[in-house]
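A protein chain is absent from this complex, but the other protein chains hold their places.
Right after this comes chain A.
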């Protein structure tokens, strides 16, 4: 389904509901999973939403038939991540939620995301954040691309779609690369790509009328055993809060702190 023209774009943007990094974050004692009580839309996914909105706005927006579907997989409250995306301008939402999903790893999450995206029919572009701020693995976008048989353009610091071709620039330390693929494709974006907008009053009102489809695993033809803790391909054996770094020595400069700093380095054999 290559798009040789510049007709309407159908975009899916992945949004994850994660514990707010502003607060102390915890792992639950028995299951070693992340405590999600103070959660928000992952701030790194705001860049993906913004990228999607800019792409459709350049093509006449929703009026011209372009769509941005915000998709999340997560517990009941995760729908808030989708709602935030709708307030920002996404056109509709999908929330996959199921008891059996608790404890999923990247393989399980990507399995469910892939099934949910397939259920939407042909899409042109899947946009994701560069990493979730809780899992921090960056595994999901690549695993999803593999499952859907899509070209991946990951860690995009810029993004263009023209004539059915997607072009991105990525910075990888010593090198800057330009990468290109035919649509459909999966793109993960970094925080260098744009400045995410804030929801405005109009957007908040408009969002109330937008549809969010709630799906269970059975709606996607998936078996509970394929996901969650049972279906995971990895397990966490133990978790320990990092001990506060041993009481460090803090000095106030009295004109010789540079020398004292070097004494400290010498005492730790770091010179």
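The working rule: contacts are C-beta pairs under 8 Å (C-beta built on N, C-alpha and C of every residue); 3 or more make two chains touch, one makes a residue touch a chain; residues count from 1.
Just so we're on the same page, contacts and distances are computed from a predicted model.
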Chain left out of the displayed complex - its UniProt protein name, from "Electron transfer flavoprotein subunit alpha/FixB family protein", "tRNA N6-adenosine threonylcarbamoyltransferase", "DNA repair protein RecO" or "Periplasmic binding protein domain-containing protein": "Electron transfer flavoprotein subunit alpha/FixB family protein"
Full-complex contact with the absent chain, from A:119, A:158 or A:182: A:182
Those residues of chain A which, in the complete complex, touch the missing chain: 21-22, 24-25, 27, 32, 34, 44, 105-107, 110, 130-131, 133-134, 136-143, 145-147, 149-155, 157, 167-168, 171-182, 185, 190-192, 232-242, 244-246, 248-253, 255-262, 264-266, 268, 270-271
